[in-house]
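All protein chains but one are shown at their positions in the complex.
Order of writing sets the chain letters: A, B and C. Residues in each chain are counted from 1.
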Amino acid sequence: MSSPKLKVAIAGLGRMGSRHALHFHTMTPRAELIAVSSPDAKELAWATRNLEGVRTYLDYDQMLREEKELQAVVIASATVVHAEQAIKAIKRGLHVLCEKPLSTNPEVTVVTAYRAAKTTYSKQKVICGFSRRFDASYRDAHQKMRSGLIGRPAVFRSQTCDKLDPSGFFVQYAQFSGGIFVDCSIHDIDLALWFFGEDSIVKSVSAIGITAVSPELRKHNDRDNALGIVEFYGGKIAQLYCSRMMAAGQEDSTEITGTEGKLAVNTQPMSNLVNIYESSGIRREIPPHYYGRFREAFITEANEFTACCLDDTEPPFRLEGAVAAVKIGCALQESLITGKKIEFDEIGRRVDSGAENETALLTARL
Amino acid sequence: MSSPKLKVAIAGLGRMGSRHALHFHTMTPRAELIAVSSPDAKELAWATRNLEGVRTYLDYDQMLREEKELQAVVIASATVVHAEQAIKAIKRGLHVLCEKPLSTNPEVTVVTAYRAAKTTYSKQKVICGFSRRFDASYRDAHQKMRSGLIGRPAVFRSQTCDKLDPSGFFVQYAQFSGGIFVDCSIHDIDLALWFFGEDSIVKSVSAIGITAVSPELRKHNDRDNALGIVEFYGGKIAQLYCSRMMAAGQEDSTEITGTEGKLAVNTQPMSNLVNIYESSGIRREIPPHYYGRFREAFITEANEFTACCLDDTEPPFRLEGAVAAVKIGCALQESLITGKKIEFDEIGRRVDSGAENETALLTARL
Amino acid sequence: MSSPKLKVAIAGLGRMGSRHALHFHTMTPRAELIAVSSPDAKELAWATRNLEGVRTYLDYDQMLREEKELQAVVIASATVVHAEQAIKAIKRGLHVLCEKPLSTNPEVTVVTAYRAAKTTYSKQKVICGFSRRFDASYRDAHQKMRSGLIGRPAVFRSQTCDKLDPSGFFVQYAQFSGGIFVDCSIHDIDLALWFFGEDSIVKSVSAIGITAVSPELRKHNDRDNALGIVEFYGGKIAQLYCSRMMAAGQEDSTEITGTEGKLAVNTQPMSNLVNIYESSGIRREIPPHYYGRFREAFITEANEFTACCLDDTEPPFRLEGAVAAVKIGCALQESLITGKKIEFDEIGRRVDSGAENETALLTARL
Partner (left out) sequence: MSSPKLKVAIAGLGRMGSRHALHFHTMTPRAELIAVSSPDAKELAWATRNLEGVRTYLDYDQMLREEKELQAVVIASATVVHAEQAIKAIKRGLHVLCEKPLSTNPEVTVVTAYRAAKTTYSKQKVICGFSRRFDASYRDAHQKMRSGLIGRPAVFRSQTCDKLDPSGFFVQYAQFSGGIFVDCSIHDIDLALWFFGEDSIVKSVSAIGITAVSPELRKHNDRDNALGIVEFYGGKIAQLYCSRMMAAGQEDSTEITGTEGKLAVNTQPMSNLVNIYESSGIRREIPPHYYGRFREAFITEANEFTACCLDDTEPPFRLEGAVAAVKIGCALQESLITGKKIEFDEIGRRVDSGAENETALLTARL
């Protein structure tokens, strides 16, 4: 007799959804993928071919209704429906692993729903899929920081930089992504909160940006390269860079400088351990895409999420952090467009008038 | 209804055996680990605790007799019984994945047994577990070489260097390991054959060595550091280093130099993508043990072996290469002890008289 | 008969002045160091011991008066007197190599003096000692950028980060340094102008900072770690980091990202080509101080300055760039203290009222 497995469904079978599906189907021994949903018939056809024994649904709500034995949902659909789908699953008492960002709007309602549901479903787990939290290198760096290796962390630098995609994909994508700071830097912001402490309170954000290769992004109030600086109360500062223009591949690196040392993650990116010596010099390749860099982390995420649901243990991080990350990401995106510095008081409320600011944002859009 | 899985048993639950067991149990979706054997009751107790639903045997032969549904065996027992256990499984018609080296004796009888069995079991797969053949970096390097990136490969350098183990483990181990060239360099020799071509014929070997940290190794005719040079017919040469004395961790690196370029694998070893900046400089850690470096390769090995058995496809490499590797490894070990260069003719026969040589070896032992 | 040599004097014999003196005395074959001045008798005693045949002066003006044959002056005195001493030498018709920064005040008068003097001394050379312009790695990167290797440069990241000096030196020094952005980042700003084009017009600057290890810096309106972002007209952005807190040594690195590639300078710092393998991993050391990183560049600077004076050739870069760098550095320093973003119009005038701003700065100081 074998142990019971966690019965899991995936919502969304796009780029990341299909990967999550495969991870839960074959690389997560304690989970059983029982259903997937996607509004795209082609994606469901892929599922039929590749996910043996898994039921398919065109409609997410129908899946929730009909899969009576379902215990957990992984939400990997379009960013704009993350919050809505997560809330529906939460209300049904399911465990939820929601892809980042939780929302493209700083008024994140998922936490409220989760708190409400907790009174009924005391063992329910809801986490946001910040894949880097499961990456072996980031974990090693974090553990070293906690052990005191760099003294008190004070300065954080991080970048999420995608390989140039000349197909125009990113322009399409920008329509619904929430903008480059919400889509890309959300990872870096989450890392800043992780390394500086989940309870860090943002004090100010400022951002600037350009459209060096995709001027069409401006019509969606987005940029292809942007820089941000973030102050936290308590003497901590962060520097962010996000880009859609890297030539060599995905370049996601992070540095945490403390009073006694520094930890650097992936400041020398590489695909593997091969170096190529040729007449032009010595060369190494780097992963072309996010998944190439973080595949192992996604598999760890699937397994650890499964374990904490089955064993009723604490998830590796709390949902509140994901909300704070969305708030900072949205503020950076706003600063990027309006050119204004945005400030917060010590209990996290914006210091400037929201109204004024909205006007500035609207003007910028015109 | 799910696809049938390959029913697998593991022989030996030592350092590598227990890892193979876990890989087949949880990381190999198309395999089902049904039984394990070990002469060590403690190891079986570990299995009972960690391998849910898997039957345990103190006796390998009994396992082969009683497990009627068994389809494949992974042999990870002590090196000295590799050949014997492999032959028994081959004769029963099972697929076999045998840990390296196939044997500590150049007269390798496994191939003969396999060829004989093939007349009865035409779909039987027997491979030697050269884990580096499944490593992503080595595969990338090999693919690049085959694509012509470095011209014609001509000079090969490789090393297998273990972290210093002050416990005396390696002295104990040397009694049955076949010696450092057979135990460690067998990987490098296999790689040389892979990169130079499986049909490369060895022309000569010479070796020297020392006992820098473990003089007790001399009583087992072994050394803790050894250097070898190997000539192949057709203008190809190789340089080998094996050691039990590394301070920083496992250092296994390889370089293949061709007429137009060079490929280097792991000449800058690292555990992960973290760099530590501290008052003494910039530091990175490296894997302490072989498994830390090659864990992913072992999992790939398990999955690919399973797939080729289930689908009756060609295994990634032939058993004959493993025999050639043992022959070269044994010759290097002999040269290390006798101080003599050993030469082979173009059809692979030793040029020197075996008798003479045996005398030299015996004398060296005294 | 040998060619005439350029007769050179050095003003200031502190950390950099004494090095300049040695470079001109022994490593610059076409120059002859004839005199040095310093208000510090101990420094002059050092000169007497180490600079054979060189005359010493306690008073800079006296040196200018008495050294009739003097052709060129290197100004390496305290930052606050850079401009004044440079102007005196310019008025006497001497060639001038002035250490960075030209001034700690954005109203840089050196250029005016130089332009006036040019009508009399048409062959006079006046340059600011931006040592990185003479560094082989930066030059290689710049040449590669100019050759088109990275397309159009668009995003610049650079940092000047000093090793932690627990002696309190940096607090003392802050009193006269102009602040961390003027003292350290001036190099990075100059590089940004070099890589983006000398005529780049700054559009805005924003900065934030902390005192993580030296709270006493606040009394001099300074910080020990600061981050800045700078916009230039024409779709170019820069990210700066300056620090006095590095554990491992001097960490000055730069990245220039273009539409088709990126060039990185010193993102993997190292003292030399040695790697140390020990039980804690693999380690390399890095230069503890600025001079350890840029010694060769200073020697090249001395030789090229000498050559352009003797041969009446164009200096490698114009004085105007040094003024633009001071202006941006002062604006960043102001933003660091006031927390305000500072904006400039397309002809380089500040958009905000100077008066308002001065008030903010004064308030911040109190």
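What we mean here is this: contacts are C-beta pairs under 8 Å (C-beta built on N, C-alpha and C of every residue); 3 or more make two chains touch, one makes a residue touch a chain.
These figures come from a predicted structure and were not determined experimentally.
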Among B:129, B:261, B:287 or B:321, the residue in touch with the chain that has been omitted: B:261
Residue of B:43, B:99, B:231 or B:252 touching the missing chain in the full complex: B:231
In the complete assembly, which of A:24, A:57, A:196 or A:277 touches the absent chain? A:277
Residues on chain A facing the left-out chain by the touch rule are 246-249, 251, 268-271, 276-286
Where does chain B touch the missing chain, residue by residue? 150, 152, 154-155, 157, 204, 206-213, 225, 227-229, 231, 235-239, 241, 243, 245-248, 257, 259-262, 267-268, 339-341
On chain C, residues whose C-beta touches the chain left out of the figure: 1-3, 25-27, 29, 52-53, 136-137, 140-141, 144, 149-150, 260-269, 271-279
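As a convention for this text, only the chains that are shown with their structure count from here on.
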Select, from all pairs of chains, the pair with the highest number of C-beta pairs in contact. A-C
Taking mean CA positions as centres, which chain lies farthest from chain B? C
Closest chain to the centre of mass proxy, which here is the mean CA position: A
I want to confirm something about chain B and chain C. Since they are copies of the same sequence, is their interface symmetric in residue numbering (over half shared, so same) or not (under half, so different)? same
Quick one: report the Å distance separating chain A from chain C, using the average Cα coordinate of each chain. 41
Whole-Å distance, chain B centre to chain C centre, using C-alpha means? 57
Could you pull out the residues of chain C that touch at least 2 other chains? 246-248, 268
